[in-house]
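With one protein chain held back, the other chains of the complex are shown just where they sit.
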Amino acid sequence: MDSAANRKELLKLYTPMEFACTVAYKYCKDGANVFCGVGLSLLPAQLAQKTFAPDVSIIYEGGSIGSVAVGRIPWGIDDTVIQVNAECQTDVLSTLGWLVQTGRVHLTYLGAAQCDRYGNLNTTLYGDDYTRPAARVSGSGGGHDLAVGSQNFVVIMNHREDRIVDKLDYQTSPGFCDGGTSRWDKWGLSGGGPLAICTDLAVLTPNPVSRELEIAAIYPFTTLEEVKARTGFPIRIAAGFKVVEPPTAEEIKILREQLDVTGDFTGWKKLFA
Amino acid sequence: MDSAANRKELLKLYTPMEFACTVAYKYCKDGANVFCGVGLSLLPAQLAQKTFAPDVSIIYEGGSIGSVAVGRIPWGIDDTVIQVNAECQTDVLSTLGWLVQTGRVHLTYLGAAQCDRYGNLNTTLYGDDYTRPAARVSGSGGGHDLAVGSQNFVVIMNHREDRIVDKLDYQTSPGFCDGGTSRWDKWGLSGGGPLAICTDLAVLTPNPVSRELEIAAIYPFTTLEEVKARTGFPIRIAAGFKVVEPPTAEEIKILREQLDVTGDFTGWKKLFA
Amino acid sequence: MKNKLMRLDVAVQTFVKDRMSIAAGGFPLARQSNIFIKEILRQNKKGGVKVRDLYWVEPGIGFGGSMLVAEGIIDSVISTFSSHERAGLSVITRDALEKGIPRKIKWEDESNLTLNSRLMAGALNLPFIPCGSGIWGDLKKPGLWDGKMAYPKNVVTEDPFGSGRKVALLQAISPDLSIVHVPFADTHGNGIILGSMYYDYWLARAGKKIVLIADQIIDTEMCRRYPNLVAIPGVGVDAVVPWFMGAWPCNSPGVYGEDLEHISMFIKNSRGEALRSYLDKYVYSWENHQQYLELIGAEKVAALQDNPAKVLAEPFGQWILPQDKVAALLP
Partner (left out) sequence: MKNKLMRLDVAVQTFVKDRMSIAAGGFPLARQSNIFIKEILRQNKKGGVKVRDLYWVEPGIGFGGSMLVAEGIIDSVISTFSSHERAGLSVITRDALEKGIPRKIKWEDESNLTLNSRLMAGALNLPFIPCGSGIWGDLKKPGLWDGKMAYPKNVVTEDPFGSGRKVALLQAISPDLSIVHVPFADTHGNGIILGSMYYDYWLARAGKKIVLIADQIIDTEMCRRYPNLVAIPGVGVDAVVPWFMGAWPCNSPGVYGEDLEHISMFIKNSRGEALRSYLDKYVYSWENHQQYLELIGAEKVAALQDNPAKVLAEPFGQWILPQDKVAALLP
């Protein structure tokens, strides 16, 4: 099989982030309480809700629970389109404090600027000087709290050697901390940590013992060599490694026609430009 | 003047607790935020509101703010008659936690089973064994919190030697603690403590230095001797000591016709039985 | 979201276990979980549950709590007061505390701020919370007083940030079960409260499990129209028990007022044979919701509903589900 040709063909049909979303949404279970952040992390729970998980409850940290976005995908958790039909409007202490910290949130989707070998995340800044960052990103928002208390989380992010890194420029949100069982033993954090990092190239999952990220799967348009080259630390291959199947027609139809209609999130409209 | 005859005459016209209420309500200032508890402590703020302090805001610890009781005086802060026309319904953390502890409550009316020489209160039990009290009374409720955080408070209670005592059977709510400035220096409590103890015989106020209670006034139907005899510790006479004037016709009219209509609180109906 | 409606008997059988801690919402005259409490007693008699020693957390021990004490299935109480407000002190609680009738109970006194704070800490999964109350006086002394303290009481400490201020650290309470009576809830568990909230915002959230008892089940569309009225988000609630007049003889503002006549009668019948007869009639004699309502009496129900606070519920009548629809939704 000619992987270069293969890649070329698939990337005419799907964007890498459509791969990431269609891998990520499968971690969502029907009936689960799912927390969504901003940007790409908004998509998987909504895709799950519109397919196999109609009874999922989507929680936004601002306090909106059970809403279905009206008209367009929200620009943020504070967008009016998710203020319309929520079953309940409460506040940040009730979402991040009560629901998340008591373990009532089963799954959270997070974005990140950087992720280290133990799934710890940086969403704050690039550079080595906090007082004058090379680039300021957004900040923790509720990310730290969700990483601490959510039963599990899944990260969606870009895969570059300066993003999947050995050492974070800023430690915003905990994954498996120092690895192994340190998240619980040493740091006493309540939640279970990251299930997977879904990038635009591959799916990384923690080794069950060391909790170091390994390559669990790659997308068919890339190669293990490319993934390793784009990872900022020497990364192992997980047991059961596989190549991800392309998104199904139904997944793509819902993603493009009902969710990311404008293409702002996955960039799919550029495929046809 | 024949004090015995005098007494007899006045007690045909007013009950002792009507004296207590009409003294107590004058501590209320117009525009003040006033906290009311149960029983007799409900009356003074409402009397003030209906006379010289129309802009008083009455707060009940359950969360009802700004309500005017409909039909009858409430049996408690949880009575439906103050659920009807409140401007705001919130919760105990907002009333006792936020409003009281940040000093936004100017005055509180409290009842008590016992009061000691420094205005500390017992509303919990009689007897010297917590594990088997001679008599259980109600308990703190919000009394402790109000005594801690309210800018000031006024107590309405019965005057007997086992009620105005040297030593409380149970220390429920702080007055001036160990006396002097110990309330602030030693215990670090935020509010200002008791302004007055209005009993069925007299008005006790704290000495400005020692903070020990002194007899500031007695009602015209009693004597200093009687008050001293009914006080469980040797009590001094305050500077400016006086004899209280009987309630005015207007005060009595409002108390009986608009507030304590049934006479359950002050017992006025028994005068005419 | 899931349909969380559950029959009263099933809810008690599912969620109530011996030696568990239960936090019950409301206030002595308001929205106490009286029907749930009665069903604990009924199931205990029928063998649906076997409960001997409950650890009971309630702002003020009034009607329901007193019945549990009377039937001897309370081991320990954390509370701030015990009374039926102006109707009088709780005779039953006094007899238990003063005379050990029908058994000695352990009692821990709190203030309304310290107890509500401890429950908020539980709801937020914090092990403790500071408070300005509980520094001076006897509230900070050990409360559960049978000689074997379950845990130490308030730890007075200084602000580590250097303000010099003293606070009491209060241990969090995360009850095994929180039960709260609300006038309205939908099938997803979204609970709406009208009138004073008392502790219920945080008391509900504090439970490891959360059960609401609702006078009326409403269409979720009402929650979507008034999402800011939902005080208890359904996403965290485990079950909703529909039971009209479930708080009686307490009030449920918007739906009915307190039955002061009945509460006064209960206080007068709080001892010996009179108490036995009372419990036999009002707790054990009836078999279903219809008989329960008949026991209260149609006239009394109508009178209690005809209450000035009904104005609070006026806008919401159109979303109340009819009884047959609720029955069909009950598993």
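Each chain carries a letter (A, B and C) given by its place in the written order, and its residues are counted from 1.
One rule holds in what follows: a contact is a pair of C-beta atoms (placed from the backbone, for glycine too) under 8 Å apart; a residue touches a chain by one contact, two chains touch by 3 or more.
Treat the numbers as computed from the prediction; the structure is a model and nothing was measured.
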item: Neighbouring shown chains of the undisplayed chain, as defined at the top; value: A, B, C
item: Touch with the omitted chain, as defined above, among B:Ala24, B:Ile59 or B:Leu168; value: B:Ile59
item: Which of C:Arg225, C:Lys281 or C:Lys325 contacts the chain that the document leaves out; value: C:Arg225
item: Full-complex contact with the absent chain, from C:Ile101, C:Met265 or C:Val311; value: C:Val311
item: Touch residues of subunit B, complete complex, unshown partner; value: 31, 33, 55, 57, 59, 64-66, 85-90, 93-94, 97-99, 101-104, 149, 190
item: Contact footprint on subunit C, counting only the chain that is left out; value: 117, 121, 124-132, 151-152, 155, 157, 159-163, 165, 167, 169, 171, 192-195, 197, 225-229, 231, 311-312, 314-315
item: Residues belonging to subunit A that touch the chain removed from view; value: 38-39, 60-64, 70-71, 74-81, 83-84, 86, 89-93, 96-97, 100-101, 120, 123-125, 130-145, 148-149, 170-174, 177, 187-190, 264
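In the analysis below, only the chains that are shown with their structure count from here on.
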item: Overall pattern in which the protein chains touch one another (line/ring/star/complete/other); value: line
item: Intercentroid distance (Cα basis), subunit C paired with subunit A, Å; value: 41
item: Mean-CA-position distance for subunit C and subunit B (Å); value: 29
item: Inter-chain centre distance, subunit A versus subunit B - centres from mean C-alpha coordinates, in Å; value: 60
item: Residues of subunit B whose C-beta touches two or more other chains; value: none
